[in-house]
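All protein chains but one are shown at their positions in the complex.
Now for chain A:
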Amino acid sequence: MKPPSDLGKDCARSWEVMPWALQNRVSPAEDEWLTSHLTQCESCRSEFEQQSRLRMALTLPPDIPLNPDAGLRRLLARIDAPDAQETSQRARATGWITRTLVAAVLVQALGIGVLGVKLWSQNAVPVYHTLSQANPAAPVGAIHVVPDESMRLSDWNSLLHTMHLQVVGGPNDVGAYTVVSVDTSLSPRDTLQKLRTTQGIRLAEPVAAAP
């Protein structure tokens, strides 16, 4: 058998044509040329026989048991529920929305804090200020609360009543009220937790207490 590097010009051409001739993808002229070369060249003839067998073996039906229906079901499930590792556009969009919401809440909270302090500075009448009394007027346990805009006044009043809350300030520019609990059995933290789990309350934050 000739080493392929020693193939003659005709044999090299015949090698190149064989894969396509096997698939009937050469011109009739090329096919005729190959046929005549194969009748003269034993080496190429044996190569062509092997190529035919190779092609036949490669066109056998798949020999690994696979289930396209099950595969498709899993793919659709994956598309419906992209996990955290998937860097899909949908996941990125969700991340963007979350970050925007966090930023909005932060801005709102800052606004409430600043405006709340301002409000209290105007209404209350602290006589002596020291630098350490950054928020002199806020009563201990005061909470800033932002109800939903859709909340009716009657619901707001009944909420205040059942939770024993008294409005001591607000609403400010962002709709925040300052409330204090008049129920001495509840700690400010309990009141805060209760408010945060109450439907219709968008935000409940403690007012920074004076030291």
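FYI, contacts are C-beta pairs under 8 Å (C-beta built on N, C-alpha and C of every residue); 3 or more make two chains touch, one makes a residue touch a chain; residues count from 1.
Note that in this section contacts and distances are computed from a predicted model.
Engineer: The complex has one chain missing from view, so what does its UniProt entry call it, picking from "ABC transporter ATP-binding protein", "Putative mRNA 3-end processing factor", "Polysulphide reductase, NrfD" or "RNA polymerase subunit sigma-70"?
Structural biologist: "RNA polymerase subunit sigma-70"
Engineer: Just to verify: which one of A:A29, A:I64, A:A81 or A:L153 makes contact with the chain not shown?
Structural biologist: Final answer for the missing-chain contact: A:I64.
Engineer: In the complete complex, which positions of chain A touch the hidden chain?
Structural biologist: 1, 4, 15, 19, 22-23, 25, 34-35, 38-39, 45-60, 62-66, 68, 70-72, 74-76, 78-79, 86, 88-89
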